[in-house]
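Every protein chain except one is present and positioned as in the full complex.
Showing chain A:
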Amino acid sequence: MSAPGTTTRPAEDGPAPVSTPARSTSEKARKGPVDWLTKRLGNGLVQVSLLLVGLIWITPLAGLFFSSMRDDKDNSASGWWTSLVRPDQLSFENYSTLLENSGITTAFWNTVMISVPTTVLVVVISALAGYAFAWLEFPGRDAIFLIVVGLLVVPIQIGLLPVAKLFGEIGLFGTIPGVVLFHVAYGLPFAVFLLRNYFAQIPREMLEAARMDGGSEWRIFVQLVLPLARPAIASLGIFQFLWVWNDMLVALLFADSSAQPLTVALQQEMRQFGSNISVLAPGAFLSLIVPLIVFFAFQKHFVQGVMAGSVK
């Protein structure tokens, strides 16, 4: 680091501000290059270390990708990085085998069938409730909303046993609708919280004006509030979609073998990890591809959604 405080010293040196101009310029000249150099060096060091950190962050993903394109023989004989110099080891064979595996393709579609309806339901139900909490009047409104805020951090674990029992009694246990309902319920506190707060920022006059014009609450909600809240809804939708797409815990309990999503199907291959890399690595990559597309396509909403959702 550059010498601390050297610039202030001369001024602090007491009641002798008549330092000759010649001296101060020579000091500047002396300090200049040194300062410039330390700054350059410091900056270079920052660049290099951040580059290194970035590289470290990319490596595990690269490892998964390369491993997913090598056969079991190569994977057990050498590390994936050998393929950097031996690109002939890489092929899409694992992927074509994987896509012929009906267990995996069914699981992939189950993942879609679970995460898309969950996302739609969470957005619709929470938008309705969020509007009610923000702009409609009903008894106990604020107290109930405080309870919803309290429910934000309730761990999923607390629901596993009781809801499994409940679903067992009404025949939802093991089915896709059961998994969806559970996800919706545990996605709601955050979703309602986020949208209510967003809706509450809409200027009161705007809503009053619409009501004066005789618009019903439903029309105001659909034609005025929802369009205004598009960014919040986008962030919420993306966050909720990824949350459910990536879930394993809920499906592990609530989905039977015909309803299980990709995460659970792959989890069951983990027992023989060493000999199953040709299934697990491409499978993991398959489960990654949709979140990655979402990530790169909606970077801004993605980051905002995750940031907002982190209060869960």
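We adopt the following convention: a residue touches a chain if its C-beta (ideal position, glycine included) is under 8 Å from a C-beta of that chain, and two chains touch if they have at least 3 such contacts; residues count from 1.
What we mean here is this: contacts and distances are computed from a predicted model.
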Statement: Answer for the undisplayed chain, UniProt naming, from "ABC transporter permease subunit", "acetolactate synthase", "Monovalent cation/H(+) antiporter subunit G" or "4-hydroxy-2-oxovalerate aldolase", is "ABC transporter permease subunit"
Query: Any idea which of A:176, A:192 or A:236 touches the chain not displayed?
result: A:192
- line: The one residue from A:69, A:104, A:207 or A:253 touching the chain left out of view is A:253
- request: State which residues belonging to chain A touch the missing partner chain.
  value: 1-2, 4-8, 42-43, 46-47, 49-50, 53-54, 57-61, 63-64, 67, 75-81, 125-126, 128-129, 131-133, 136-142, 144, 146-163, 166, 181-182, 184-186, 188-189, 192, 217-218, 221, 242, 245-249, 253, 263, 266-267, 270-271, 273, 277, 280-281, 283-285, 287-288, 291-292, 294-295, 299, 302-303, 306-307, 310-312
